[in-house]
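The structure's right below; bear with me while I get my questions together.
All protein chains but one are shown in place.
Chain nomenclature is as follows: A, B and C, assigned in order of appearance, with residue numbering initiated at 1 for each chain independently.
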Amino acid sequence: METTPLLRMEHIGKEYFGNRVLADVSFTLEKGQILGLVGENGAGKSTLMNILFGMPVIGQTGGFEGKVLLDGKEVVFADPLDALDAGIGYVHQEFSLIPGFSATENILLNRESTKYNFLVEVFGDRLETLDRPHMRERAEKAITTLGVDLDPEMIVTEMPVGHRQFTEIAREIDRENMKLLVLDEPTAVLAESEAQVLLQGMKKLAAQGISMIFISHRLQEIMDVCDKILVLRDGRVIQEAKTHETSVRQIAGWMVGRKMEEAAEARPADRIFGEPLLKVEHLWVDMPGETVRDVSFDVRQGEIFGIGGLAGQGKLGIGNGIMGLFPAGGKVFLGEAPIYLNDPRFSLSAGMAFVSEDRRGVGLLLEEPIEWNIVFTAMQTQDAYIRSLLGGLVKWRDDKAIAAASKEYIDALEIKCTSGRQRAVELSGGNQQKVCLAKAFAVKPKLLFVAEPTRGIDVGAKRLVLDTLRRTNREFGTTIVMTSSELEELRSICDRIAIVDEGRISGILPPTAPVEEFGLLMLGTTGNGNGENEADRMVYHNE
Amino acid sequence: MKAYTTKEKIQHLLISNAVPIIFILMSAIAIPLSGFSPTYLVQEMLIRLARNSFLVLSLIIPILAGMGLNFGMVLGAMAGQVGLILVSDWAVVGIRGLLLAAMIATPIAIALGYVCGAVLNRAKGREMVTSYILGFFVNGLYQLAVLYAFGKVIPISNSELVLSRGFGIRNAINLAGMRHALDYLVPLKIGNLNVPVGTYLTIGLFCLFIVWFRRTKLGQDMRAIGQDMHVAGAAGIPVEKTRIIAIIISTVLACYGQIIFLQNIGTLNTYNSHDQAGMFAIAALLIGGATVSKATIPNVFLGVILFHMMFVVSPMAGKQLMGQAQIGEYFRVFISYGIIAISLALHAWKRQKDRERARRSLRGEA
Amino acid sequence: MFNRRNGFRVGLLVVLVLLGAYLFVSGKQHQMFVDNKEIALDGKAYPAEAFVRVAFDGKEPLELASGDRDVTQVVGPAHTVKIEVLNESGDVLKTLDGDFQWVSTPKGMFSVPAFLGGAPSPMVDSPREE
Partner (left out) sequence: MNEKLKGFIEEAGWPRVIIGLFLLSLFVAAPFVQVRVDASISDTLVRFGMNGILVLAMVPMIQSGCGLNFGLPLGIIAGLLGAVTSIQLAFTGMLGFLTALAIAIPLAALFGTAYGLLLNRVKGDEMMIATYVGFSSVAFMCMMWLLLPYTSPTMIWGYGGSGLRTTISVEGYWLHILSDFLSVQVGEYFYIPTGMFIFFGFMCFLMWAFLHTKTGTAMTAVGSNPEFARASGIDVNRMRVVSVVLSTVLASIGIIVYQQSFGFVQLYMGPFYMAFPAVAAILLGGASVHKASMVNVVIGTFLFQGILTMTPSVINSLLQTDMSEVIRIVVSNGMILYALTRKVQVKR
C-alpha cells in the first residue's frame, strides 16, 4: 500500500554554537503508528522534538538543517502554537496544568466552548460566556476516548499524579485535528497500574488513527506499545527497528554502547585503597526532580567513586543531600564521625567539599570577582584569608592573601581571565567550572563531591577538568565522589561506578564491566533475560 | 480524599476567617464604649456602604488575575477627580453631571490603566510595590496637571474653582450640585433613615457584572493566568495583554468608584481624596477576610462594614477610654496600615509554607 | 478594517458622544436673573406687577415686589414656570403656567412682566455688573 507517511523528518541536523547535537536524522511515521524514541540524556531527543515543534530556541540559535514533512507537505513552525494548529500535540514531562482548575477546565484550556452575547460586538470575542455543559461534554468525550477513569469536575490539586497525566493527554485529544501526539516520558511519574491504563489508552488512540512518538526510558513499555523504535546516540540515528524484531537487551546496548578506547587508557592495574572513608546508609534526599529514596554505599580512602544513571533518577541528589543543600535523612559517616545532615556548614567543616552541578545557580557568585568565588568557602568555614584585628574583635578580609591564593589556582588550573578581579559571569563555561573546582580545592577537603563537572563545557576544558581531578586524587590522596550523566567519563576516571535508578542504587560495577551491563542497570532492567521474557517484567514490576 | 471532622472544619473556619472575627470582637467591645446609638450607627453604615463599596469592588478583578492588590487604583481615582473638576467647572449638575464626569474620566482611566498594566508587566512578581510607587508617581503628574495645567492649558471659567493666582485648582471643591445625586436618585426613607437606593442599585449591578465576568472567556483566562502564568501562556492565552486588561478594568471601575464616593461626600479634596481611596479600600477588603490571592464579593461588604464601624467608633471609644479622641483617630490609622502589613505578611508567609509543603509531598516515603 | 464589529464600535462611540453632548446641554446649570420691573420690548411696554410669586421647574418660589430683582439657578435649556400674581394682602389674583426655552447668556434675565404680557420671549439682557 503506497501512502504518504504522516510525518517524515529528513536529514535533520542542528548545531548549538558550533556544537553538533544532531546529524542527519531521518525517519518516517505512518498514520496510527507509535514510534518509540530512545536514547540517553543528551542524545538529541529533546532537540529533535524542539525542531518538530518549532520551539523559538531553535530559531534563535540559527535554525536547523533538513526538512519536516507533514502529510507530504513541508512545514516550518515558527512557534509551538503553530504546531498545535497543524495537529501536533505535546505532553510534557512536567505538568502544565492550572492547579485550581477542574479537569474539564484544564482539558479545554483556551479552547473553551462559548456562547454569544451582544457585548462581544463591542469588546471582542473574549467576552463570550463559557458554555459549561458543552465543555463538560467535550471533556467527557476526550476522557472516554482515552479510556481512563477521570472525574471531569475534579480539581487538579486534589488529583492523584496519574490523573493529572491523563488530564494532560486528554487535553491534546480534544483538539479536533489531532494527528500526532508526542509523549515525553509520560509514565515516569505514574504508578504501575496507572502506567498500564495509559499504555492501553495509547493503543486505543493509535487504533483511531492518531500517530504517536513515545519517549521513555522504560524499555519494556516501549516494547509493549510501539510499532517501531528509533535509537539516538550522540545526535545520530544508531538504529531503526521494528519492535518485534528486537529485544530490551539489544536496545540497551544500542543506547549506551560506543567505542571504548578512552576507558582502556592508562589505568594502573591495581590501585590500593585505605579504610572506608564515607559510609552512607539508607539515605533519602528531597531534591526536586532528583529524589533519592534509599541509598547505601561505602567509599574508601583514596578512591574515585562514580555515580551514574539517567537524568531525574536521583544521582544528583546524593551529593547535594550529603552536603546539606536539600532536606535529607538516613545515616552518613565520614571516617567514624557521623555527619549531621541538612547543615551545609557542618558538612564543610567535617572536611567535605562540593562542586555543584548547578554552576551558575549554586556554584558561583556571578556578580563578584573570581577571587571571591575561589576563597569564599574557605574563608567562611575555616577563617582562612582573614586577619584578626583588635585582638580578634574584627575579622578583616585579607585581600592580599586572597589575591595571592587565587593567583595560584588560576595558574594551576589555567583559568583564562584578565585578572582575579574579573567578575565570574564574564568567564566561559569551562573556566567557570575551573573556578568551582578551585573553590572546592581551596577548602582542602578530605572528600570531594563533584557533580556533572564537564556539563556544557568544550572538549579541551573537559579533558583538563578530568585530569585535574585525577591529579588531585593521585597527588593529595583526595577521595572523590563524582556524579555524571556521561558514562564514558565515569569509566575513564572512576575506580567503581554506582548506577542510580528511581532513587535507589541498582548496582555497583567496575569501570571495565561491559557497557551493556551499565545500560541495563540504568534502565532498571537487571538480569540476563532478553527483555521479552517474564523474568524481566517481574523485576520491573517490583519497583 | 479524607473527610474532615467537625472540629477540624470549625478550626479551619476560624483560622481562615481570623481577621474578620477579630474585628467583630473589637467592634463588639468598642461600640458600647463609644456610646453611639444603634440608629446612628446603622444610618452611618448604610451611608458608608454606599460610599465605599464600589471602590473596594474595583480591586477584585486584578486579584482574579493574580496581580495582587491593585495599589494602582488611585490612578483611577485621579481620573475620576479630573472628570468631576471639569464637570463642576461646566456647572453640569445632578445625575447628568455624574454621568458626564464618568464619561470624561473613562478614557483617562483607560489610558492610565494601560500604562499601569504595561509597567506591571515589566515588574512581574512585585506588582504590588510597583503599583504602589506608580500611584505616587502618577500623583505627581496629577498635581502637575491640576496645579499648573488647569486654568492655563485647560480653560477653567468658574472662578470658584481656581486658586487666587489665576490658575491651578483650589484645595477643596464643593460638589453641591452633584451631592447625593446618585444616592437619592430613587428616594426612599425608612423611618428616620435615608437609604441611598440609587447607589445600592449601581453596586448591585456591578456585583452582577463581576459574577457574569467570571463566567466569560476573559474571566476564565484571568483565573488561569492568576494561578499559573506560564501554563496559561503555553496554552496560547495572551498573558501580558490579559493582565493589562485586568488593570484597565480595575482602574476604570476605581474611577467610577471615586465618583460615587465623592458624590456622597459632597466635597472634593483636590490633593488628597485619591490618596486615601486606595489605602482605605485595600484595608477594608483585607479586613473583610480577603487575601492577596483571593477575594469575593461578601468579603467586600463585610470588610466595608467592619472597617468603617471601627472607623466611626474608635475616636469616641478612645475618648471614653483614654480621655483623648486623638488616640482613637491614630488608632484607626494604625489599624488600617497594620492590617495591610499583617495581611501581606501572612500571605507571603503562607506562600512560603505552601511551597515547602508542596516540596515535602514529593519527598520519598523513607 | 471596516467590518461589523468596528461598525458597532464606531456606532457606540457616536452614541456616547451624542449622549455626552445631551448631558452637557441638559444638565448644565445656569444663573438666571428674575426681574419684576417695567420693561419696553420692541416698542411695547410691559408694566410691572405689584407682587408676584414665581416658581421655576417646580422649585421653591421667589417672591418679588414691583421693581424687585432676584437671582436663581436653573438646569438645562427648557423650563417651566408658574407665576402667581398677588395683591397686597397676599391673595392670589391670577395664576399662569407656562414654559420657555433658554440656553445661555447674554440674555440672562427672565422678565416677569414680559412673560405675563405675552412677549415673544421672556428673556432680556442681563443687568450689567457694577
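Convention: contacts are C-beta pairs under 8 Å (C-beta built on N, C-alpha and C of every residue); 3 or more make two chains touch, one makes a residue touch a chain.
Quick caveat, the model's predicted, so the values are computed rather than measured.
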Which displayed chains the unshown chain touches: A, B
Among A:V248, A:M323 or A:V450, the residue in touch with the chain that has been omitted: A:M323
Hidden partner chain, touching residue among A:A23, A:M49, A:M154 or A:V362: A:V362
Which of B:I29, B:L188 or B:V333 contacts the chain that the document leaves out: B:V333
Selected from A:M379, A:A438 or A:V500 as touching the chain missing from the view: A:M379
From B:I31, B:L57 or B:M128, residue that would touch the chain that is not displayed: B:M128
Residues in chain B touching the chain absent from view: 119, 122-123, 125-126, 128-130, 132-134, 136-137, 139-141, 143-144, 147-148, 165, 322, 324, 326-327, 330-331, 333-334, 336-338, 340-341, 344-345, 347-349, 351-352
Missing-partner contacts on chain A, residue numbers: 323, 325, 344-349, 354, 356, 358, 360-368, 372, 376-377, 379-381, 383, 386, 394-397, 399
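Just so we're on the same page, only the chains that are shown with their structure count from here on.
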Whole-Å separation of chain centres (CA-atom averages), chain B against chain C: 42
Whole-Å gap separating chain A and chain C, where each centre is the average of the chain's CA atoms: 84
Complex contact set, residues of chain A against chain C: 121-122, 124
Touching residues on chain B, where the partner in the complex is chain C: 90-97, 99-100, 103-104, 177
Chain C residues touching chain B - in the complex, by the definition given at the top: 16, 19-20, 23-24, 26-30, 75
